[in-house]
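Left out: one protein chain. Kept in place: all the others.
Showing chain A:
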Amino acid sequence: MLRVARTHYIYSLDKNINSGTWKPILQVYTDLPEDKAQVFENDTYAALHYLLLDNNNENSAKNIIQKARENARGIQDHITREVWEEVNSIYHLINRPFVKLKLASADALEIIDLFLKHSMMYAGVADVTMQRGIGWNVMKLGKFVERGIETLILTDKQCALHNYDLYKELDITSWRFLLLSLAGYEAYLKTYRSTKHNQQILHQVIFNADFPHSVLYCLNQIERSLAVLVKENTNPEVPELLRSFGRIHSRIRFMDPASLPSTDIQSFFLELKRKLQDFNAKLKLLFFSY
């Protein structure tokens, strides 16, 4: 979310490009009703505040960090001290008064960058210090399910802007927002050489197993973590969970990317997203219910 907000904030500064409205971002990351979204959509600072700091927004960065911290408190015996301290320090940081003040000013980007940096620090600290046991794999599982769904939603939103018409050739600038939001712009430029940007970008975000934000990369990571979690688990519902995930994974792994333009792409994204959400629900039921 921070990266998307950052990308959009920078875009919104350039009024020649017609991308100033925050409506799509609010639709993806909040559950604001249409009438309330209209209040924020053309007000950058109000939108940023709502996305990042508003207590009334369940999915604001502040609320998410607070919940993450409470979760981390509850499982301190399964995470390292370094991970706990990093989560804790982000929590205290976002509650500092200067954050709200700066976010409402020309220094807003500084705040977004500060939290982006801390997020990456958190990822790095976890990667370097966490033992590769159950705790680590649960964290990874959650992260990649969410990342996969987010990639699908953002790609869907971008395709919707062009009425899902993949045959209509668009230049790279039409896709820059999506690529920057997924931290994939530079990777795209280095990997893909043709001018058929539509197919190539969809290939990158869905099928490229080397791109960390692609759907296939996320599914591969989920597969690895799931294998660790279910190892030695004798619960009779595990095979069904594995089959359910296997179907999603196979769908992407063995799909011919060239067939995508002729597919009903909107339904394709919707179907995948729903299946990932169903898988997530089954996972929660199996491992986290009492």
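We adopt the following convention: contacts are C-beta pairs under 8 Å (C-beta built on N, C-alpha and C of every residue); 3 or more make two chains touch, one makes a residue touch a chain; residues count from 1.
Convention: contacts and distances are computed from a predicted model.
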Name under which UniProt lists the unshown chain, selected from "Peptide ABC transporter permease", "Circularly permuted ATP-grasp type 2 domain-containing protein", "Cobalamin B12-binding domain-containing protein" or "Purine hydroxylase alpha subunit apoprotein": "Circularly permuted ATP-grasp type 2 domain-containing protein"
Chain not shown: contacting residue from A:76, A:263 or A:277: A:76
Among A:125, A:229, A:248 or A:272, residue touching the chain not depicted: A:229
Touch with the omitted chain, as defined above, among A:12, A:66 or A:220: A:66
Option touching the unshown chain, where A:45, A:84 or A:164 are the choices: A:84
Residues from chain A at the interface with the omitted partner, ascending: 55, 66, 70, 73-74, 76-77, 81, 84-85, 88-89, 92, 134, 229-235, 287, 290
